[in-house]
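Shown here: the complex without one of its protein chains, the others still in place.
Per-chain residue numbering starts at 1, and chain names A and B are given in the order in which the chains are listed.
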Amino acid sequence: MSLLSIRNLGVGFGQVEAVKSVSFDISEHSTVALVGESGSGKSVTALSILGLLPETATRRGEILYGGKDLLQTPSRELRALRGAEISMIFQEPMSSLNPVFSVGFQVGEALREHLGLSRGEARRRILELFREVGLSDPEVKLGRYPFQLSGGEQQRVMIAMAIACEPKLLIADEPTSALDVTVQKQILDLIADLQRRRRMSMLFITHDLSLVGTIAEQVIVMRQGEIREQGSVAEVFGAPRDDYTRALLACRPPLDRRPARLPTVESLVHAKEERKRGLRGDETVVLEARGLAKRFDRVQAVKGASFKVARGKTLGLVGESGSGKTTLGLLVTRLHAASGGSVLLHGREAAPPKDFKRAIQIVFQNPYASLNPRFSVGQSLTEPMRIHGIGRDEAERRSRAEELLAKVGLPGSALFKYPHEFSGGQRQRIAIARALALGPELVVCDEAVSALDVSIQAQLLNLLQDLQDEYAMSYLFISHDLAVVKYMADEVMVMKDGEIVEMAGSDEIYADPKHPYTRTLLASIPR
Amino acid sequence: MSLWRLAWRRFCRDRVGIVSAAIVLAYVLLAAASAAGWVARDWSNEVGVSYAPPGFLGRDTVQEGLGEVIKAQPRADYGIPDPLGAELADIHANVSGASGRDTRAKTLAFGGDKWGRDVVQKAIKGTETSLVVGLAAAVLATFLGTLFGAAAGYRGGWVDDFFNWLYSVFTSIPYLLLVLAVAAVLDQKGIVTVILVLGLTGWTGIFRLIRAEYLKHRVREYVLAADAIGASNARRVFVHILPNVSHVVLVQLSLHVVLFIKSEVILSFLGFGVGVDTVSWGSMLAEAPSELILGMWWQIAAATAAMALAVTAFSLFTDAVRDALDPRLA
Partner (left out) sequence: MKYVVRRLWQFVPTLLGVVLLVFFLFNWVGGDPAYILAGKIANPELIENIRRSLGVDQPYWVQLWIFVRQVATGDFGVSWATNERVSQIFATRLGPSLTVLLPLLIISTLLAMAAAMLVAYWRGSLTDRAIMIGCTVGQSISILVYILVFQYVLAYQLGWFPVQGWGGTLGENLLRYAALPVLVGVVVALAPDIRLYRSFFLDEINQDYVRTARAKGLAEGRVMWLHVLRNAAIPIATNVMIQIPGLLAGAFLIERFFSIPGIGREVILAVERSDFPVIKAVTIYVAIATMIINLAADLLYKALDPRVELE
């Protein structure tokens, strides 16, 4: 029995067709996963069900629910449906909740609006809901404001608000993407549990394929506004028919293997060879950290970290947000002054700043923030050369910049363009080229691929690996993504609350984690 | 294609922006021509009769100047012959130009003021005054505000504390009051004084914005990246960050031109602005109260129209520049 039917839905914003022609059904009591990368049109599809698109959007097609076409329904009737029969939760719980009203008030609004409950009845119901979604101390939380709750708690509140009136369909738009890995798992379990118990249908939207298997029966794969493939999870994941689906499935670094190169959407050639990782123990040490510590006011962000990075090898650093991993990366590059401990470059502590900066470089996470928007690509690349006096004149510097661009796979014409003319992945390439400009020995990659789509990630990881192979550079590879770290690193450090809780070779740490936190972390990875 | 280029393209697509830019340009050219002496050079010549009405009103429907006004008022005789009668008749003849030796115009294009000076020429000269003051003061204030803001925002620490203290001192006193107080003290009038007064007191808004910008950019990753490649502090402030802040500076400059034009008009109106030998829209407005009572509306109309058009055009131009440089989903 089909609860919701979408027929030939098309959505446009001005010239751009965000959704071209999408048709699918959601049956009663079942979960459908809508999967795609950014720009695929999955969120727009979801928003059009409840009519939450901006007024500038043009819509075609039909959305059939309860015998009515939702695209033609007058707003008064639509409002009666919203929150009562069809509910939605969003990706960013902090900004999706009104900052100036208490969470109890906001959940209560939904109850009073649709069910007409009195204040007392509503309050009791809210407390029940809070308990159902797993919020501790519900009476206390009732009066709290959103900013006083953690990300996970905020999302639980959003969920409570959405299920308050017992909807038949819950639309979840990337509900866990903004949360830490361990919290993600809790929220996913909660949602799956609620769906089962209340026999709701769910439309679950995500870009993360690994989540789909745990939560959905049907899956729809979207790309650039069209559906590429749909069917049961078993069919689609086991025997994908569409090229794009196959590529998506293959791009993720698998946890049980380490292919010599990651396949990307473009190259569907599976590398059968494996890459070996690990330290022999006799490599030259490029960088050593001894008891590095950093204190901000009253918070000890890094509490005494000691490690060594070998030449031509990658040291992985894993942790969740707030673990101090980014701070540690900045300490290593001396961009933040350490409160304690030291960094030794080739065994020497007091290297003059200019030499130090030539030897140790960094690539940042956000490709949209790490390049100066007002500098042309050529300027960004020649600036380090200009500062350090590399190259005799502008012409020589420019030709070096062209070489760097070629190394990272970009054409020479990019020299005269500006960052905003490039995609996220291309900007990261430029950032990598800039880091290479001084010929460094160690590059800190601070979540360098985390902000990119899966297929672009794969391209960049391959690039980083190629550069390492060619120049024998070392990497300090920082990420929250365990699968990526396992793929890239020879040795892995796990960080929590400013401390390194475990450090081991990358194969060992995944096969046999010793510290309880490491084990929790590994257990949270959806497979 | 740089962001400036993109902004230019966006600006060119904005019809309101183009029109207002054209008007602003026209005003600037007019002011320049006036300054060079090509137009309105003889604005202070008393070419018309006192309170000459505008020509377009039609000669027969309007009283020709003050002479008519005086003539029209009945005088009570009380049956006593007026001992000064002969002299008065003489004066009246002079005032209304009946003696024929008078070469002054009865009507002027947009009327004349109390001394018969052409209102149009005064308005043009006033344009020169206002634009010169507005632009010069804005440049001064923007320069100071940007310099202080960059120093405070980037350095932090005691530099920031010092400038914040200076800022709070200057902003504790409401702007117009401060301007008046300074003007009261600098007893000499003149364009330079006005420019200094406005520029030295008007830097505070710009300071706060630029400081906030530098605070924001100082922790951005591209600045961190500049540090990573070895750029010095000074280089980071002027070569790396400033180009990212210049669009704010530009918009603030434009906004302050408008603010200073309006302030100068008020100052001149109160008599604290330009000297008596210079004309400003403010000094034209200062003559208005007494004129309005007599029913002479053309000088206030001319000054208001000139000023309103200039300020509106400048404001719309500023909005268009701001939208072009930093487009939001409008």
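Assume contacts are C-beta pairs under 8 Å (C-beta built on N, C-alpha and C of every residue); 3 or more make two chains touch, one makes a residue touch a chain.
Note that the structure is predicted; figures quoted are calculated from it, not measured.
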Option touching the unshown chain, where A:Arg7, A:His29, A:Arg79 or A:Arg334 are the choices
A:Arg79
Per the definition of touch given earlier, which of B:Ala31, B:Ala228 or B:Leu285 contacts the omitted chain?
B:Leu285
Contacting the left-out chain: of B:Val28, B:Leu144, B:Leu215 or B:Ile266, that is B:Ile266
For the chain not shown, which residue from A:Lys42, A:His114 or A:Lys141 touches it across the whole complex?
A:His114
Which is it among A:Ser2, A:Gln72 or A:Ser95 that touches the chain not included here?
A:Ser95
Going by the touch rule given at the top, which residues of chain B touch the chain that is not shown?
165-166, 168-178, 180-187, 258, 262, 265-266, 269-272, 281-282, 285, 288-289, 292-293, 300, 304, 307-312, 315-316, 319, 329-330
Residue by residue, what part of chain A touches the chain that was omitted?
50, 52, 75, 79-84, 87-88, 90, 92, 95-101, 109-110, 113-114, 145, 147, 158, 161
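Going forward, only the chains that are shown with their structure count from here on.
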Hey, how far is the Cα centre of chain A from the one of chain B, in Å?
53
So in the complex, which bits of chain B are touching chain A?
1-3, 6, 220-222, 224-231, 235, 240, 243-244
Mind pulling up the chain A residues that touch chain B in the complex?
330, 333, 335, 353-354, 357-358, 361-362, 364-366, 369-376, 383-384, 387-388, 417-418, 420-421, 431, 434, 437-438
